[in-house]
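The complex appears here without one of its protein chains, the remainder shown in place.
Showing chain A:
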Amino acid sequence: MADAASGSTDKSVQVKLVLLGEAAVGKSSVVLRFVSDEFQANKEPTIGAAFLTQKCRLEDRVLRYEIWDTAGQERFHSLAPMYYRNAQAAVVVYDITKASSLEKAKSWVKELQRQANPNIVIALTGNKLDLVQLSASSSGTPSSESEDEADDATATPGETPSSSGGKAESLRQVPREEAQAYATEAGLLFFETSAKTGEGIVDIFTEIAKKIPIEHILAAGGGIRRPRADNAQEGSVNLEESTNKPKDACNC
């Protein structure tokens, strides 16, 4: 890649992104899917916050996401400000099969809007879409793209009872419309995703990248960073399909 060369196309803009949400909604899985395109049923729990990085190409810019994946347990709440301070983006995750997790997500959004960086870009993400989908179809969600089918093949077995047949949709507790309406009202990006199948995950980060005031960050001077050698290893998101659509492709 463009490691050695100089010029505006190779400047990576550093974006601090924080993941928030109730325990066990799949925050870490979302990150893991994005950073290394894996799904692990068993993850080390996050103590405080896990820290990962991933690059993402947007037009002629390379964004380097610094992702802070916070602990979900309620008692870690008071530690969260440590992680979301100075964040330019936040992904607030809830579980579409658990109504209460949306409530928690709303309260996170409120907190971010009042306490965090005023320009923060917030994406509301309903995770575990795979649990409510009939096994064969992924048609229900506009955000799902054909590329996700490829990811299905690589996905490892899930942490929750597999979604089987007609019962699947009844697991859903948060109607898409309801969450979408809330997101629109609160001015958030909105996605429904499945970390397990990979559906919609990359979209979150590309949409955020589009919305982030990059010029603003550059002007502030903090974001420019020389790509480091080890980024080559980190950058293992494999999205061949997305290279076809250079505009929102995330390619490292």
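Throughout what follows, contacts are C-beta pairs under 8 Å (C-beta built on N, C-alpha and C of every residue); 3 or more make two chains touch, one makes a residue touch a chain; residues count from 1.
As a convention for this text, contacts and distances are computed from a predicted model.
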Undepicted complex member, UniProt protein name, chosen from "Ribosomal RNA-processing protein 43", "3'-5'-exoribonuclease", "Protein SEC13 homolog" or "Rab-GTPase-TBC domain-containing protein": "Rab-GTPase-TBC domain-containing protein"
Selected from A:20, A:58 or A:71 as touching the chain missing from the view: A:71
Touching residues on chain A - with respect to the absent chain: 14, 16, 23-24, 41-49, 51, 53, 66, 71, 73-79, 81-83, 85-86, 98-100, 103, 107, 110-111, 114-115, 173, 222
